[in-house]
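Every protein chain except one is present and positioned as in the full complex.
Entry: subunit A
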Amino acid sequence: MTSRRTLIAATAGLAAAGLLGRPASAQQRFESLFVFIPAGPGGGWDGLGRALEQASRAAGLVGSFQFENVGGAGGMVGLPRFISQRRGRPNALLVGGAVMVGAGITNRTPVSIRDVVPIARMTSEPGIIVVPANSEMRTLTDFTNALKANPGGVAVAGGSAGGIDHIILGLMLKSLGRNAREASYVAFAGGGPAQAAILGAQVKAGISGVSEFAEQVKAGRMRALATTGETRSLDGVPTLKESGIDIVMGNWRGLFGAPGINPAQTRALVDYVTAVHATPAWREIVTTRGWDDAFLVGDAFAQFLTRDHSETEQVLRDIGLAS
């Protein structure tokens, strides 16, 4: 209770600071910034975009913000619009992430995430593998043994086919020497129905983002077998990597610039995002929302993106969702 009150006080304070004027120390980077969100209001990408605004305003980094939300098909409806309407604009940012990589491959759209300029990876959410609380599978080894013996018999629930949850299962099967195509993957339209199927033990296991299942795990209604990050996300739950399965996978979210901007303009966006990342307001938001900071800029981010794209494409091909 207290922490919530202080938090509200803190955010109210930040808002007030934003209203009263810019702190003299901060330097304004952009007069106005256009943020394009290829998803509806209220989702993860929207959350990242609005958090960027909140932190930038508090620090006085940007004069005014303009938002546009065009949702649908894992960002593939919005992406072409951003590319055609914002080409060459130095003050436009697109929010995107791992979901967009996969959606571009499975939907075979003419444009992809490789057509926009990578600026920064901001956050990442590792996946989690759970079983119903009364399941006979107690450890990750039980799960992998069952998968190895008969993948078809282990029904696993998760988000839409070809999404990150499905890819994690595909990678696991591959590392166990089975074919990703053998997976018995049950796709659900959203977190709610998938969680319900696991809680009701309609399926043997489930895969999703850590935050989706964390509360159910803490309440003892689901048992966590492993998480898929570089380091542990939940106390007492091993990562796949430390359990000997070399898979690191997360639902990362990041920012991209418009196509056709020059290196100096790219640099300016990278500097701005780096400045936002350094503000206390940003830290505060990341902690409150329970995000994992996964800040990566410039060439390192570009390399990560290339690797992510080719790995995702490979797995989707194994599953049979890409040609």
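Just so we're on the same page, contacts are C-beta pairs under 8 Å (C-beta built on N, C-alpha and C of every residue); 3 or more make two chains touch, one makes a residue touch a chain; residues count from 1.
What we mean here is this: contacts and distances are computed from a predicted model.
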Out of "Tripartite tricarboxylate transporter permease", "Branched-chain amino acid transport protein (AzlD)", "Cbb3-type cytochrome c oxidase subunit" or "succinate dehydrogenase", what name does the UniProt record list for the absent chain?
"Tripartite tricarboxylate transporter permease"
Where the complex has a chain not shown, which of A:71, A:90 or A:298 is the residue touching it?
A:71
Hidden partner chain, touching residue among A:63, A:80, A:238 or A:259:
A:80
Considering the complete complex, identify which of A:88, A:193 or A:244 is in touch with the unshown chain.
A:193
Among the options A:47, A:60, A:127 or A:229, which residue touches the chain absent from this view?
A:47
Just one of A:60, A:162, A:209 or A:229 touches the chain that is missing; which is it?
A:162
Please output the residues of subunit A touching the missing chain, sorted low to high.
3-4, 7-8, 11-12, 14-15, 40-43, 46-47, 50, 54, 70-73, 76-77, 80, 106-109, 152-153, 155, 160-163, 166, 184-193, 195-197, 199-200, 202-203, 211, 214-216, 218-219, 221, 288-290, 321
